[in-house]
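Removed: one protein chain of the complex. Kept in place: all other protein chains.
Here is chain A:
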Amino acid sequence: MEKTILSIRNISKIFGQTQALCDISIDVSKGEFLTLLGPSGCGKTTLLRIIAGLETPDEGSIFLDGKDVTGWEPNKRNVNTVFQSYALFPHMNVFQNIAYGLKLKKVPKLQIEKRVEEMLALVQLPGYGQRMPSQLSGGQRQRIAIARAIINDPEVLLLDEPLGALDLQLRRQMQTELKRLQKHLGITFIYITHDQEEALNMSDRIGIMNEGKLIQLGTPDEIYEHPQTRFAAQFIGQTNIFDAVVTGQEEDGRLVLSFAGGIIKAQGSGQTGEKVTLSVRTERIRFGEENKYGFTLSGRVKSHSYTGGLLRTILLLSDGQELTVTGMGGGYSRAPIGTQVQIHWNPGCAVIVERGGAG
């Protein structure tokens, strides 16, 4: 594990009546790509602004490279931000924009010119120095905003939904490019997005936020395969959430539960008779003519919807609940609508996201 470069300790912030951030603590290692993921209004931008120094927390502290910088002005912190609106200086050309940080540090002119050229090459816009921001496309402005930030060699680079304004294709391309830049420069990235695919694709770790709280922090795998809460399960990927009652436990630790008139299995722990809420990813569910893993759950095929690569099937269970299943689309044969099928999944793929109450 690399050393901790940024330490967020018990940060809370209140705006008027709303608790924007509630006791957030995260340690970020040097060179890490950390994504804060959450719906708009979840407090992720506020947290970013507190790290940048553009906002002061009501409680808690920020440590940068071991120093408490909580009360420091943004211009004193070795942290730079790429703003959602890019915030290029409209009255300066690209060169002046990128050079601004070094100019403030009174770096000699020749050296500034050399560094700006390097940056322009790095973001693949060589020769654009004399253009005005208004003459650039959205993607180009984005690259200039990144160049303007990283020329200062920040210890941490903060990116506030930097790809939000770009179209899908450009966004994919920029994702790859950002990731390449981050690996190449070894700078710690704290990246904000509400796009789960972006988060899974780019991050070393993801922090899921909702209503000012950090819901879960972990690697993309952990977050996807083992969501700890209903919110985390629903926010990333597509999943089925349902209640089941624990009826026993097997020797290998798996839970046996009753659900919709059948027997199902899941991982985790629970008391017999307890009602738990399970999450099963749509692509983990299998159905066919046979039972597996000791399941006795059955249902009927209600509908199919074809989305190109994937076929989404809705299964109707005997008690009226529905399960959504995704499988390969394309030329695979589909079970005719109305077919009675047996449903199962690998017990390790069903995760308990909520416990509580006797069923």
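The definition used in the following text is that a residue touches a chain if its C-beta (ideal position, glycine included) is under 8 Å from a C-beta of that chain, and two chains touch if they have at least 3 such contacts; residues count from 1.
We adopt the following convention: contacts and distances are computed from a predicted model.
For the chain that does not appear here, its UniProt entry gives the protein name "ABC transporter permease subunit", which is one of "Na+/H+ antiporter subunit C", "Sulfur relay protein TusE", "NADH-quinone oxidoreductase subunit K" or "ABC transporter permease subunit". Only one of A:75, A:307 or A:333 touches the chain withheld from this view, namely A:75. Among A:17, A:134, A:169 or A:333, only A:134 touches the chain left out of the display. Note on the undisplayed chain: of the listed residues A:101, A:207 or A:262, the one touching it is A:101.
Contact with the chain not shown here comes from a single listed residue; of A:90, A:108 or A:186, that residue is A:90.
On the side of chain A, the interface with the absent chain consists of residues 52-54, 73-75, 79-81, 83-85, 87-91, 100-101, 104-105, 132-134, 148-149, 152, using the contact rule stated above.
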